[in-house]
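Left out: one protein chain. Kept in place: all the others.
This part shows chain A:
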Amino acid sequence: MSCPEDDAGVPLRETADRLLADLLTPQARARIAAGEWPDDLWSALAEAGLPAAILPEAAGGFGVPVADALSLLTVAGRHALPLPLADTMLAGLALARAGLPVPDGPLAVAEGADATLDAAGRATGRAWGVAWGRHARAVVVPAEGPDGPRLVALPRDALAIEPGTGIAGDPRDAVRFEAVAAPSAPAPFGAPALRAAGAATRALMMAGALGAVSAMTTAYAQERRQFGRALGQFQAVQQNLAVLAGQAASAAAAADLAAEAVDAWGPGLMPALAAAKVRTGEAAGQGAAIAHQVHGAIGFTQEHRLHLFTRRLWAWRDEFGREAEWALLLGRHLIAAGPDGLWPAITAA
């Protein structure tokens, strides 16, 4: 995403934008909300190459830089996509980096897991907050093996699933597994880094959703009239919409930072991702609050589409670590840098 002209993400994002606008009809959303797995929609995303865009060519990708592929998730956020594109991309990236095969179909990454591998390579444990776990072909978890940390791809058929629902109404399942034979490999990065990459996916989706929320709230303020003029003509409302736009722009900048950090995957990864998740999470809370305030009662109904975005903002800011968790990590990093190291640490993030 370095400069707009040679950004490989632009055609990818445009394709995704058109596709999602076509696919995500109110009827399709209703089917998904009722618990149906929309195989036709997922196939359309897969045929357009969206879940595979992040993979290296050897693993079925097409050579797009990781940051550009991740930028697809801003489009997913802009459409409040009720499908596990982020988790499938994240699982694919992790499996490919571990040298494991990437299964076709939707994949999941456990937000939290407590898993061990025995000497025969069988996994036992549990995982929770698994987005779309019941529909995933495999659930990727970090596990402690006899010789150190490994990454495991648990096949869905071997898992006991306790269905759950997140704050956005999307599936967030708990899974249990006992002595499950599963492909695994030494983890190319630790569990915290996997969690950080998960946080990056949420930061990107929040940025996209906030951009949409800012735009729809501004548009609504121009249409809705009270006291003989458009809401957007009242200074108090204008000032709030300006704040909302500022939160959306901040989230977008922070999300770009996250995408680049995952791409580089260097020592700067954790501070940059921590900053990005904290900032997008804060922006999500403040932005959603203003959007609801400006929309008034109609925005509090199921009929209005605002909740498609705000409920997901509230879900995504919690997933893969709330602001406090990442702020603690970033704060400790800076305190360890010390007073003289603070400025260099800020410029390195």
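Note that in this section a residue touches a chain if its C-beta (ideal position, glycine included) is under 8 Å from a C-beta of that chain, and two chains touch if they have at least 3 such contacts; residues count from 1.
Just so it is clear, contacts and distances are computed from a predicted model.
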item: Complex member absent from the view - protein name from UniProt, among "Acyl-CoA dehydrogenase", "Ferritin-like domain-containing protein", "Deoxyribose-phosphate aldolase" or "ABC transporter permease"; value: "Acyl-CoA dehydrogenase"
item: Residue of A:95, A:153 or A:254 touching the missing chain in the full complex; value: A:254
item: Residue of A:117, A:154, A:175 or A:245 touching the missing chain in the full complex; value: A:245
item: On chain A, residues whose C-beta touches the chain left out of the figure; value: 1-4, 211, 214-215, 218-219, 221-222, 232-233, 235, 238-239, 241-243, 245-246, 248-250, 252-254, 256-257, 260, 271-272, 274-276, 278-279, 282, 323-324, 326-332, 334-335, 337-339, 342-343, 346-347, 349
